[in-house]
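A single protein chain has been omitted from the complex, and every remaining protein chain is retained in its original position.
Let's look at chain A:
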Amino acid sequence: MKRLQLQRWSGSVLSAQARTGGRLQQRLYYAIRHQSTASPAAPAGNDQLVKKQPQAPSISSPHSQKSRYRLPSPPVEAARESAKLAALHARLYLPSRLPLETLARSLVHPSADPNPNFNNESLATLGHDLLTYYASEHLICSYPRLPLTVIFAAMYAYVGPKTLAAMAREWGVESVAAPGGEVDPGYLQFQRLAPGTDVNPETITGTERPHDDEPTWRKSVTSRVVYDNEYGDPVKGPVDPSELAERDAQTSQGVTVEEANASFVSAVMGSIYLHAGRPAAKRFFEQHFLSRHLNISDLFNFSQPARDLARLCARENFEAPVARIVSETGRKSRSPVFVVGIYSGQDKLGEGAGASLLEAHFRAAVAALKGWYLYNPLDVRVPSSMEEEGAAPWKPVHVDLGEVIV
């Protein structure tokens, strides 16, 4: 595998001169409009002061405190003055090669500053891709038999927006009341949603999925891999550059705290990758994301485990599963306990205890299925470990067929 020239690449992302790649490309057509910081595309409801003051053609003296009110986000040199930012940098134990200015930039959500040179959208895009890549390869390699729904749920639990927002809160990142040039760069800057806005629209339309306007049609789990995002949720398709202005207008209406926090954490990941390199980014991922304990066995949700188990045994050419009572006590009492084991031939697949025979049987089947799905090979290597110096030759990891389709 060819190694990427990180420094060169980082320059292109940071300067926003030559930007390539999926979501970034969308910006490219539109970025010209935002080259001035005092941009005419400043959100309408952004702040009243900006509206009242005459628009400055250029920022002549960004050092004066008064002119900062005209900026949509704090100037770059303010990052060195902020104690909050330095404290955050030290608290996260970020590498010293990651400058405070980049950390300040990663705290600016596009809803606060639409200029892509000063907001964290590019960093967040990179960081988001890195996070989902590392999380998915970790999940698939360490649990090769997980059902797809469980993988989606685990991905959401590892790097989903709720988790990222919780992490940002744990890191002690506070948000501004309203973005502007005078705010401390140590705060997370974004335009807040107006009160009363519906943050969870019922159905998302405009996805790439064919017939997505038919809510009653069945959506297969496998199709979610293709059409939906990494968490299995429907996502809007790519926007035509001509309609990008409309989307930006929507963004300027404000975003949720959760979304802004998630973009910050992703941007931190991206900036670590750009400034300190891939090993530092991976270490950061392991220390902050994989270290969070996630009990994957809780993510399962079986409706008919006995049937699933029978299909599984049939697929794997095992003998048909048979449930037997291992032990029981107090059958005629008020609280009996049955212990049921499920056997395939001579092998016991699972065991479960319950207050009734049916419950015990159900639990035994669930235990057997979990035992199969939660298979965890030892000494897992993930594909990204091949990028390390002097890595051993790659041996393909075992990835199972997946769940049983009934």
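Throughout what follows, a contact is a pair of C-beta atoms (placed from the backbone, for glycine too) under 8 Å apart; a residue touches a chain by one contact, two chains touch by 3 or more; residues count from 1.
Operating definition for what follows: contacts and distances are computed from a predicted model.
The unshown chain of the complex is recorded in UniProt as "Large ribosomal subunit protein mL50", chosen from "Cytoplasmic tRNA 2-thiolation protein 1", "Large ribosomal subunit protein mL50", "MIP18 family-like domain-containing protein" or "DNA replication complex GINS protein SLD5". The residue from A:F118, A:Y143, A:Y158 or A:Y187 that touches the chain not shown here is A:Y187. Note on the undisplayed chain: of the listed residues A:P144, A:G160, A:P179 or A:P305, the one touching it is A:P179.
The omitted chain makes contact with chain A at the following residues, 47-49, 52, 69, 80-81, 83-84, 86-87, 90, 100, 174, 176-180, 182-184, 187, 189.
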